[in-house]
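Removed from the display is one protein chain of the complex; every other protein chain stays in position.
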Amino acid sequence: MVDLATRIGTLTLANPVMPASGTFGPELAQVFDLDRLGALVTKSVTPEFRAGNPLPRLCETEAGVLNSIGIPGKGLDHFIAQAMPEWRRFRAPLVVSLSAPTVASFADCAARLAATPGVAAIEANISCPNLEEDGRAFAMHPEPAAAATAAMRRAAPGMPLWVKLSPNTGDIAAVARAVEEAGADAVVVANTILGLAIDVETARPKLGSGMGGFSGPAFKPVALRLVWQCAQAVRIPVIGVGGIATGEDAVEFLMAGASAVQVGTASFVSPTAMLSVIEALEKFCARKGIARVAELTGAALPRAWREAAE
Amino acid sequence: MVDLATRIGTLTLANPVMPASGTFGPELAQVFDLDRLGALVTKSVTPEFRAGNPLPRLCETEAGVLNSIGIPGKGLDHFIAQAMPEWRRFRAPLVVSLSAPTVASFADCAARLAATPGVAAIEANISCPNLEEDGRAFAMHPEPAAAATAAMRRAAPGMPLWVKLSPNTGDIAAVARAVEEAGADAVVVANTILGLAIDVETARPKLGSGMGGFSGPAFKPVALRLVWQCAQAVRIPVIGVGGIATGEDAVEFLMAGASAVQVGTASFVSPTAMLSVIEALEKFCARKGIARVAELTGAALPRAWREAAE
Amino acid sequence: MDLGAAAFPVAEASVTVIESAPVGRRYHRLLLDAPDLSARSRPGQFFHLLCRDGGGAGPYLRRPMSIWRCGEGRPLGFLFHVKGKGTTALARLREGDALSVVGPLGHGFRLDPAWRRILIVARGVGLATLAPVTEAAAAMGIAVEAVLSARAEADLMAPEFAGASGAAITALFDADGGSDVEHVEKMLRARFAAARPDAVFTCGSNRLFLLLQRLAAEHGIPGQVALEQQMGCGLGMCFCCVRQVRDETGKVVNLRVCAEGPVFDLQAALAW
Partner (left out) sequence: MDLGAAAFPVAEASVTVIESAPVGRRYHRLLLDAPDLSARSRPGQFFHLLCRDGGGAGPYLRRPMSIWRCGEGRPLGFLFHVKGKGTTALARLREGDALSVVGPLGHGFRLDPAWRRILIVARGVGLATLAPVTEAAAAMGIAVEAVLSARAEADLMAPEFAGASGAAITALFDADGGSDVEHVEKMLRARFAAARPDAVFTCGSNRLFLLLQRLAAEHGIPGQVALEQQMGCGLGMCFCCVRQVRDETGKVVNLRVCAEGPVFDLQAALAW
């Protein structure tokens, strides 16, 4: 029997596999028992109603997709009043992804979520535009990322706080260190990377809003590298995300330093992908004689080679 | 008859298709007539001998490859004495890719190349480590990128100077603007993006040196976005590179603002890929009634929509 | 969703192709051995198909496809236009090959046992979506009249539409101007006057949808329309498949074709 449990700060998950924000919803309970997941992660909730972006919102590329959904949603009030009762039907820990346009708004919303029964952790999606910085994403630079994190930390002192980083920065390790110092309990690495596709017949971008976020297997080597860099930069747990579709992919992320993984786009192609990943992880450990999946974390990092060499 | 000619500063190319540095050599003349290409681009030349990186130097991913070749080579003296005579056998303009560890060395080498008959342009590969900045790549930030460009501009005043940018920066538009101001005649966008793959059986990176550069079709949406951003940031020509394998890919890059394109990894899978791209470009223009391929440049940029709307 | 009794009403399953054949010049039909899924499927619902040919080649995302044939003891069937990468890969499947399906998905058509007579207006491959309605209606003793519009006779597929339902079909072709909106309007008005249907159904053409919406409103006849939209997840999780629909208060909202549709009230749906 392989022990699949993983710890993210004070939170213990039954296994290290969970969905990626925005690619998951209670609708998936039509396909399998969601309580088999390590955690549930909501799509990002915003303080106010948002209609979302123009169509088309998704387009296919070689082994990946571009999306520009625009975080449509009915706002935090509606989420707490209407969506939370539905989420509370599940036993797996619920991680609420939060997106906001200002530092103050991040703090307000975090406080409200901390006061909502059934929220196990907040995942701050700081890849969204920061209205106080000309619309540049919080996650692009260490300072605004740290400011948002610190404000949430103060507003929701006891609540596990994960911060989701963006690949659209020149130095993700610096951003990871900044949010760690500002009080994050974990970093989630990474959100989608900016991409573009053009319809040559119309000479227009394939997405209604021009550029979009790139995800899926094609993005995996970049996401894995970001996890590897962050795991060497911080002491808090790293949660890996980007292109994971199989158990082997998940093992790569764990070995690169992740303590848990999220599966996004792969669930579109195979709604049961997360179950396959859990089962394959267990089999991999059993075959390799690894008692606890947590032993995989960081096994391929340079520090592990050095230890092995000693 | 479609006019395929394209202008990059003072240089006119017979067509907009050329190889990407490091994925091409005179060896390809065994397969087709290299003078059919718009230009020839050498692999990066360094001032001194370099043995290259540990093996394995290449690994496959979903629709792409990671490489960490390490720019092996015999140095600039050998290049000028031994390789240049071989290159001079071809009529297509020769672009020499140059990589150096310091600003002064970039300038020295550029001066020597400018004095070498048969060099039509220098492509400065500034994605290499800058020894004066703790090994961070010149291309990561505007200042060192501009410093290297300005030094080469002064050292080789008359020589067409292209500067190849890196995706591993948070703000490529700022780097593009900086090298434009420092005197570059064109920007080449982009070099490979940092990636990683792990062998789960051995718990070691699949490349001998750990991380590597990611290229191929999987990288295309990101490279296309970088071209789109740079084309809106500068007035000098942009040369697009990243994942181009077909004529349609090339059209996407031209529409995103490129004046020419480079084909890299695709030549590994199909050594005649560049010929197919040239032929497909010509067919596309003919079908669409476009007289000059240069009309495609920027056709999908927001400024083109705005003009169309007026 | 018509959840039925199953704990997990939507399955991700690998099933076997029992027939794969071209239909006319541009269409293709697939019959699958999937007794459980076929029995659970309802007209108007759809499946999300992984479009990989026998060798595993095909586009990354699944493709939504309406149920064309279903029911207790019958193979699950799809009828589709061979259009791009996905449908081309599907059409390359051969008898005995495996196909990964996710479904049944979405809300299907609603038939009222009190109805005596319904009218179906479909264009092109829209008839695949409406075909199972004819059989369900026939089984409930509801008479079906259908107006099918197509480019040319070779594209009509009347037998594929009607199956064993005995539906009365009027065919309209582009070639002879029969499918012009003005001509269809005249024809429908004459029908409505002669034998007013209890409900109308449509799929496959924006122009026919608008016409039917207008005429049905005028005559106070309820109607349903099956919409299409590009999909990511097919399950309601990604919000890429939205269409504009009027809610009860008349406000225009974005609804997900996969989750709230693909069948919408004829008057609530907006043109696309």
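All chains are identified by letter, namely A, B and C, in their written order; residue positions are counted from 1 within each chain.
Quick note on the criterion: a contact is a pair of C-beta atoms (placed from the backbone, for glycine too) under 8 Å apart; a residue touches a chain by one contact, two chains touch by 3 or more.
None of these values were measured; they are calculated from a predicted model.
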Among shown chains, those touching the left-out chain: B, C
Which residue of B:Ala5, B:Ile69, B:Ala174 or B:Ala280 touches the chain not shown here: B:Ile69
Residue among B:Pro142, B:Gly216, B:Gly240 or B:Gly298 touching the omitted chain: B:Gly216
Hidden partner chain, touching residue among B:Ala81, B:Ala115, B:Val269 or B:Ala308: B:Val269
Absent chain, residues of subunit C that touch it: 52-57, 92
Interface with the undisplayed chain - residues on subunit B: 22-25, 27-28, 30-33, 43, 51-52, 55-58, 60-65, 67, 69, 72, 216-217, 267-272
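In this text, only the chains that are shown with their structure count from here on.
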Pairwise touch network: line, ring, star, complete, or other: line
Chain whose Cα mean lies nearest the overall Cα mean: A
For subunit A paired with subunit B, centre-to-centre distance based on mean C-alpha positions, whole Å: 33
Centre distance in Å when subunit A and subunit C are each reduced to the mean of their C-alpha atoms: 37
Centroid distance [mean C-alpha coordinates] between subunit C and subunit B, Å: 49
